[in-house]
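Removed from the display is one protein chain of the complex; every other protein chain stays in position.
By letter and in written order, the chains are A, B and C; residue numbering begins at 1 in each of them.
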């Protein structure tokens, strides 16, 4: 790390900083400029965040600039090869482009079974559907809970699709584990560290959505929470961030896809439904996801959006989803990838 | 709510919307403009969020604009009088300005006991200190856990201060309840709805921090989660939001204090430590909190910030805190309030 | 527009609002709800912004919600067909995908001529290059001014490329008009209304960049400034917005491209160089621009980025640009478009 001293730092302050750095096992390399001294601290990076925090509090220090990326296990520096997650019958992170599709919430048997058949026919590999819904209002539909999980399992049995469903609290992990193939962590829970730690002990893939207010670094640190507990099957999902723009529900950060892939070996997928919040923007943005090299999509599809309990305005009809998949396939062909 | 149709909406679409609204128990009032039709929907607001979501998906609808505030229990419309929370020996939300102070994390016995004595002497009523820390990195100090809670309890016994400590997962509520006087929900958990629901069953006050990317409406909806479960003792805390500005750690939204007090009857306090992230800005911003009518402050104080395990750069020394309290008292005198 | 009254608005206040609306030539349609009255105001929309502003100040009014889009001339409501701008030899907004490329600043003869030849060979139709540079610091290179314009003209003569260059103040319009084929308005000047008005009198196309803090509505209103003065040849350019994320220089708002095309008939191009600020992200994002249906790109290319006076870290080498164009062409083929 680099420690920049204030302009008029005293000799004593500089020496104090150097000693303090050494006490943490670093070596100190002061560089004397005309107006200011900066000190290079070289070491093995253990407890680095703590050391940075401490050094920022030492008198005479103006700022501390970390040099190394703080994510060890999910970063590209230690593991060069891309992570490929094998799920029965397909892989995420390799040459396949995996599409997950289904309703925002599991609502009733007919709804989920119809959707499952239609998205399967169009090329999806995974059925999405929320049984536990994190809703802004306590008065909104909160999900069918275990009943919803059972309906998802039935749809899996009927179609052969795998299922992904959201987990919102550590207390439910065992129950949800009895049903799901992939755990989904929603944007609001990206920094629910108690949840992440427990998912690090699970033997199934976890799809982690980027928080609406989270930097790429924080996003990767949350993935690091899961991986550091032993579960390396993490899929990152860009789903839009919150900005000043209100025309779209969120601002899909398309550059985040290649950026994350350059920083990390984990697969990255895109959620164009939450990323835009507008039905008319989902198809173009899905093609853009292929274009930037995403490893897949997660899309909201509902047989009757007008009756959906949640997110109707951003759900595609099965026919619209079919159309979207045609466009996606043309672009995958250019990239030499397949569904 | 107001439903705005697209410019060329057909007669059939308009009729379909009117019928749909009626099926939810609303009456429909179409207004025919030159370019477009808008439809007023009047009713009792039950299931309103669901209805809005459905209506946004109906063909021909361009947008749906809710008119009523979605927060019933925490809003001023139903309860005009300000909520005053009584804690043994003082109140929050009335004529007292309650200051909570202490270290970011409970670290060791000496640290918490010294801090407690100093902040008590300076006028604080509540001792803060984290025993469970939500940290961005899994490699950072995660808190002393129950050991930390015991140290807080010891400090309470020695000083008579009440204690506030953070709860990060529903699984710990019972344990933390054995020690704390006030539960703190951190910014990252503002929309951890499983946690909020359980805190709604607790018989102690909950201080809810605003999420770093949460609107005032979402903030109040999260408070509504707690209150709707039966616990009306909620204190709101403005602690800065995330913006493009990086000079300060967060951007303290000072207008949010009077805005929240106009929208809601709940007490509102300010966290100048997280709100600025810079020691030199904490004192001026604390005085500003008094000036806008806040009901209190929560401030980080550490006897040796240079050794703090977390947030050292934004922690005040006990002497600095004493100085801050002197400034605060002068302003409270102007407002006719007391500590 | 819809006027929502406060919950306890008096009969007098409601009548006053209705009369006031009528005095502006609207008809008033009050709807009485259980808790609140809302009033629909129907009329021809003249002076609408002024009326909204006035109504928001009337006692008893809580909020005023406009229903119509405020952009008349650039919106799709009045003109359904897409605007196609004809420039000698090609068109923007039709079936061609127009690529503009060149250095951030015109620096020296060799630089601009070499770049021109290389980007022409790779398929670009327009040469970009700044002669007047808006720089954050007064101590940074401010451009070669007229000397730069002359070099651009020489490059045009040699290669047949058209040229685009930035205009930063109304005082320079005549001079720049002597040289350029397309005027570029930079992000910082998107709301320099004095400049926009004068460009509305010019007979050449204007490429208007989105301000880094501007909503789509504000962006289109700025285009409306130009068009309302008589110049309908406006090209919109999405170049990234400012958000909390600092990993990329800006956050490219990819959804803005189809959103703008749905709202407006004007052509929309993408600037992946400023949109990402990172060389490694430019190629994937350029392909994404094709995927979402953009009408073109503007890309920074420099023969020696290491020596560039500005924006070197986001400039492509001519070889990299050639590679990018190959990728773009494959995607254009899928869409049935050509360079």
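Following the convention adopted for this analysis, contacts are C-beta pairs under 8 Å (C-beta built on N, C-alpha and C of every residue); 3 or more make two chains touch, one makes a residue touch a chain.
Keep in mind that what you see is a predicted model, and the values were worked out from it rather than measured.
Colleague: Could you tell me which of C:96, C:177 or C:228 touches the chain that is not displayed?
Modeller: Only one of C:96, C:177 or C:228 touches the chain omitted from view, namely C:228.
Colleague: Determine which one of B:9, B:58, B:131 or B:290 touches the chain that has been left out.
Modeller: B:290
Colleague: Of B:18, B:151, B:207 or B:241, which sits in contact with the chain we cannot see?
Modeller: B:241
Colleague: For the chain that got dropped from the picture, name the residues of chain B it touches.
Modeller: 213, 215-217, 241, 243-248, 251-259, 262, 275-276, 278, 280-281, 284-285, 287-293, 330-331, 334
Colleague: Counting contacts across the full complex, list the positions on chain A that touch the omitted chain.
Modeller: Touch set of chain A with respect to the missing chain: 2, 4, 7, 29, 31-36, 38, 40, 42-44, 65, 67-68, 77, 242-244, 246.
Colleague: Can you name the residues of chain C that touch the chain not displayed here?
Modeller: These residues touch the chain not displayed: 20, 47-50, 53-54, 56-59, 70, 134-141, 168-171, 188-189, 191-195, 197, 211-213, 218, 221, 224-225, 228-229, 242, 305-313, 315.
In the analysis below, only the chains that are shown with their structure count from here on.
Colleague: Taking the mean of the C-alpha atoms as each chain's centre, how many Å separate chain B from chain C?
Modeller: Chain B and chain C have C-alpha centres separated by 38 Å.
Colleague: Using CA atom averages as chain centres, what separation in Å is found between chain A and chain C?
Modeller: 31
Colleague: Can you tell me which residues of chain B touch two or more of the remaining chains?
Modeller: Residues 213, 242.
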